[in-house]
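All protein chains but one are shown in place.
On to chain A.
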Amino acid sequence: MPKHYRPPGKKKEGTAATFITRTKAVRNLQVSLPLFRKLCILKGVFPREPKKKIEGSEKTYYHVKDINFLMHEPLRGKLWDIKAYKKKIKKARGKKNKDLVERLIDRQPTYKLDRLVLERYPTFVDALRDLDDCLTMVHLFATLPAMESEHIQVDRIHNCRRLSHEWQAYISRTHCLRRTFISVKGIYYQAEVEGQKITWLTPHALQQVVTDDVDFNVMLTFLEFYEALLGFVNFKLYHSINVKYPPILDPRLEALADELYALCRYIVAGSRTLSGNSQSGISSESEQTGNKKMNIESEESEVRLAQLQHQLPANERGALMNMMEDVNGADEEDQDTKECKSLFKDFKFFLSREVPRESLLFIIPAFGGLVSWEGDGAPFKETDEDVTHQIVDRPSLGRKFLSREYVQPQWIYDCINARIILPTEQYLLGRIPPPHLSPFVDNKAEGYVPEYAETIKRLQAAARRHVLPLPGLDAMDLADPGSLLAEGIIDRAEANEAAEQRQKLLKLEQQYHDELNMELQGITFSAVASKGNSQISTGDVEVEEEGANKALDQVAEDELNFSKVSMSRKQRGLMEAIQIGKERKRNKIELLKKRRKNSEANRNG
């Protein structure tokens, strides 16, 4: 008799009945393995971990319900159809029936993923929650070259580019970008949309390294779903700011590969008319604006008009932006957005050729700045008098304007992360900028604070004080960031002292209250005194030297030992694991501190 004998006619129960191996699932579904993979990816079905792996630990298990879910998926039939259709084409090609081949290829069956998107993400927030991978993948493919050998078509790459730009345009327009980080892997962005933190990574805009240890079929299947998802998400987002989707772009700017800028302009144009204060010279529009009472139909027609007539002179942009903000801002925006929106409000940036233009064109408007670049279609020229900052990334520059500051691109990213305008001295042309720190790390939890993070913190504190009207500071002081820094430090020291004093007072008060309470409860003074004495005695012990300390250590160790002895084995293992983890973390921090000390010593000596 086999080990797991089950009498005939008796049904399986438990794990054996609820979980199924992949091979069996594939056979049940009557699809090939690649097709099964595609179905799983599109449908979002993943293996699950059974409590007991009945058919061996090396196998992958799916839940039976998941497989039944796939079984009833219409997409499965569609994929079958496509497979059969491909055979038809092949046959016609074999018979040299060119006419038929052409006709068949023209009318290939296709499938849509909208239903799947809705099924996987019933609410919009669900979709936003899972958008990280989607955005990262789409941005990655937007930088890849089209490869026929890997079936990466040009139009898919273009679609990825378009989708990513549309997303960035929305983020930039609604000022919901929160953090950015230039890493070796690419640039991380974190935005907050409808309360969801969405983080994505864009590769550096360079020729990507295409390796051959990657199965593009899998990636392209994922991309297929992600393209659909991001399209619908973008539609919803554009809808929410009353802009038509898909956007119609300025062909001139598009040809110059400034899609992002074209999109921004488009959005501005689209929402501008809704504000009802259009200034462009079309007569019908002006008539409508003349009638302050606007009904919805006219509004809609105006939207259409604006969309057709989206090529606006570039210099009107700033004014329009401000108008927009007056109308639909303020009431619905939270504190964070306001802060982000006004970070670069008074600045005008100009980008040199060598800086990552796409990234900066995305983030500077997201934080309220005006930006231009070298090339056709730029809103203003390099010689513009109002430019406050020029972003350069080269060792030296021949001709300089005295009216503006020449900073490295890292300054922008650091300012955004710190949410203050950092002093530019360290970021000036030709200098090695200070370390670029990740905004995603909680330094306190990590237990190690890099030097520059402390500096930034001090500057932030100073800036926050600066916002409030202070009696001691006059305008001159405020203008100089260096003095601000010093001010901040002094303030901090003062604050510390004050806090200590307050604590002392509080302690005394607390003691008084305690004694009162005790008296009420009827505890005699002598008991309290003895307790106090014991405290004093322990204090004395501490004063006494190592012997006592050792004894105390011993006691503590014994305590630990006892608690360990009386724990169950599982709990003991858990506690040891926790301790090992803590130890590892401590070692890491120690190593960092050691390296820092070494580097400081090197710098000094």
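Assume a contact is a pair of C-beta atoms (placed from the backbone, for glycine too) under 8 Å apart; a residue touches a chain by one contact, two chains touch by 3 or more; residues count from 1.
Quick note on the criterion: contacts and distances are computed from a predicted model.
Student: UniProt names the one chain left off this complex as which of "TRAF-type zinc finger protein", "Ribosome biogenesis protein BOP1 homolog", "Basic helix-loop-helix transcription factor" or "Cyclin-C1-1"?
Tutor: Of the names offered in "TRAF-type zinc finger protein", "Ribosome biogenesis protein BOP1 homolog", "Basic helix-loop-helix transcription factor" or "Cyclin-C1-1", the one UniProt assigns to the missing chain is "Ribosome biogenesis protein BOP1 homolog".
Student: Touch as defined at the start, partner being the missing chain; which of A:Y85, A:Y111, A:F235 or A:F401 qualifies?
Tutor: Missing-chain contact among the listed residues: A:F235.
Student: Extract the touching residues of chain A with respect to the undisplayed chain.
Tutor: So the residues of chain A touching the missing chain come out as 37, 40-41, 44, 46-49, 60-61, 63, 65-66, 69, 103, 106-107, 114, 117-124, 126-127, 129-130, 132-133, 136-137, 140, 144, 181-186, 188, 199, 203-204, 206-211, 213-215, 218-219, 222, 231-232, 234-236, 239, 245-246, 354-356, 393-394, 408-410, 432-433, 435-438, 440-441, 450-452, 558, 561-567, 569, 571-572, 574-575, 578-579, 592-593, 595-596, 599.
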